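Here is the structure we will look at.
What follows is an incomplete set of chains from the complex, kept in their original frame.
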Amino acid sequence: MTVARPSGRAPDALRPVRIERHYTRHAEGSVLVSFGDTRVLCTASVENRAPGFLRGKGEGWVTAEYGMLPRATNTRNDREAARGKQGGRTLEIQRLIGRSLRACVDRAALGERTITLDCDVLQADGGTRTAAITGAYVALVDAVNWLRKNGAIARDPIHGAIAAVSVGIFQGTPVLDLDYAEDAACDTDMNVVMNDGGGFIELQGTAEGHAFRRDELDAMSALAEKGIRELIALQRAALAE
Amino acid sequence: MTVARPSGRAPDALRPVRIERHYTRHAEGSVLVSFGDTRVLCTASVENRAPGFLRGKGEGWVTAEYGMLPRATNTRNDREAARGKQGGRTLEIQRLIGRSLRACVDRAALGERTITLDCDVLQADGGTRTAAITGAYVALVDAVNWLRKNGAIARDPIHGAIAAVSVGIFQGTPVLDLDYAEDAACDTDMNVVMNDGGGFIELQGTAEGHAFRRDELDAMSALAEKGIRELIALQRAALAE
Amino acid sequence: MTVARPSGRAPDALRPVRIERHYTRHAEGSVLVSFGDTRVLCTASVENRAPGFLRGKGEGWVTAEYGMLPRATNTRNDREAARGKQGGRTLEIQRLIGRSLRACVDRAALGERTITLDCDVLQADGGTRTAAITGAYVALVDAVNWLRKNGAIARDPIHGAIAAVSVGIFQGTPVLDLDYAEDAACDTDMNVVMNDGGGFIELQGTAEGHAFRRDELDAMSALAEKGIRELIALQRAALAE
């Protein structure tokens, strides 16, 4: 028996994923990533100095900022710049993106530089943070390649690939890559970040309805692993173009 | 003798202008407007209540917010949400957009509603505020038509069309629709908002280098009028699709 | 072979845990919880109205705020009230505490009330968020019992118990309830919130050094389950006094 997902997808199917590089022209890396109707513009900006707490240590830094356009969602949200502060959800997500991408960067090889990954959601349909991580990785690679092409750094500071996907328990069935309709109705929602070696970088599961069991955790982890393998293949294909 | 514009355009030529409607799916009006490499996403959001100062007066309101993605420009700008406030330039521009579009709206016919025009710059190359006004007009019309189709309002609250363009004195010659290279180098920069009757809605001229004379003001006004006529034709064509 | 933990504890041993009820006298629930040298004051405050988004729906709300005294840690941190905003870490933790405790509350049975759990760290030595959740549960029960004793609510809105603990991989070995020395040196850090039925409420794992594998995730989950069983027994004992 299979669950009827609102989108008609199989439980283990990703939404159509598109990774468009060079979407805007100023940034060293600029990627528009789409997970179905979720669209996030990820830019990577290189600055030739490390943040204060690393000054003089010969290491670089990778950090992220996240934003959502006020009408990316079904009803308009207040603009955070107008409200005068970023909300807790925004801060939580941008901390997650930054931590996740630092996991594939050799900061000594990067040298005293900062790469800032701006992930701005143009349209939201669930999974914006996982799309952001998946797209930001490609923007980061483009920015690093720009540095290498310019002779600014000698060896590649990127080791491996990073991608992310959400999984959940929807009507009792573990499903991959939740869209908004599923996210709003599911019992458990878990965001998983993994590398291309199949190791976990981050795993954040939340019981929305009833608590989830160990076997559900196992099933969701396995689904996430499958989805991330596919996402990493799509990242490679995009970078090969 | 003709001035050599960095873009190779004739002094009275607009950049290629593109107006894409329905760019995102949630907003009642959603337009991606491009003036050359300047790209602004304009969404119109309808809310069924008037702001506090109009409550109970039977009138609606049209307002605007403006933002620029951190890496829309050549070097990254701090994210206003992270800095905790909108800068003076941002506030000035969003006030201008709101005033300009209210000039074509019969607020009593709109009823106790608020339409918020969010103008977010994805990529900047000069003229972001004039592109925003030109695109926001189309998003506003789409939102109003959505209201009319739903039977929410009886008569059309929009009278006429509104568009905007910049003009300036570049190397002694009046030119139309400045891109960033011209904007940074010109002596005078003037933003003009007009309606389809050829009347001025807003006119803001600033001498960047030497002061400008009355005859230069006349020449710039004439250029703006020509450009806005063309922009209004493009708005009409887009709305006719 | 067993890992040498800085504290000399066995890998699966909690620190000494103390739960002191009625620590301060004004709050409806007031608990000082200690996980070793980590000490958190958790108060539960009852307010007889629901927050705005629930007004008139017959449901209550449980929310949390988290703070750390400036010198709770080894070097002084800026006071968030003086800096003018709560940091991302603070917001993330207080969102986690609130979500975790709402998982054991029947909000309809609570009625249109708000219970705010203030978790203030007096002294920090790792695991402040898990100590906070574990102590806040006891303060919440005390506050609910106060409501019941006063006849304000008819049936018990609390179902089950909630506790939390951290687990990690320290020098290759899964260990329970990390103190600061371990937290700073470990490869993976995972915070786990469970209920007394052994179900997961929240699970947040972060690879600090190398990525963690599925078998490590399993080992850490099992350790967490053991620790939380013990913590729930301690909560029960404290509530029985």
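Note that the chains are named A, B and C in the order they appear, and that numbering of residues resets to 1 at the start of each chain.
Operating definition for what follows: a residue touches a chain if its C-beta (ideal position, glycine included) is under 8 Å from a C-beta of that chain, and two chains touch if they have at least 3 such contacts.
Keep in mind that this is a model prediction, so the values were computed, not measured.
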{"item": "Identical protein chains across the whole complex (3 displayed)", "value": "6"}
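Criterion: only the chains that are shown with their structure count from here on.
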{"item": "Distance between chain centroids, defined by C-alpha means - chain A, chain B (Å)", "value": "33"}
{"item": "Averaged-CA centre spacing for the pair chain C and chain B, given as whole angstrom", "value": "51"}
{"item": "Between chain A and chain C, centroid-to-centroid distance (C-alpha), Å", "value": "28"}
{"item": "Two or more partner chains touched - positions in chain A", "value": "85"}
{"item": "Chain A-touching residues of chain B, taken from the complex the two chains share", "value": "24-27, 30, 37, 39, 41, 43, 45, 47, 65, 67, 69-74, 76, 79-82, 84-86, 90, 116, 118, 120, 122-124"}
{"item": "Of all residues in chain A, those that touch chain C in their complex", "value": "85, 87-89, 91-92, 94-95, 99, 103, 190, 194-195, 197-207, 210-214, 217, 221"}
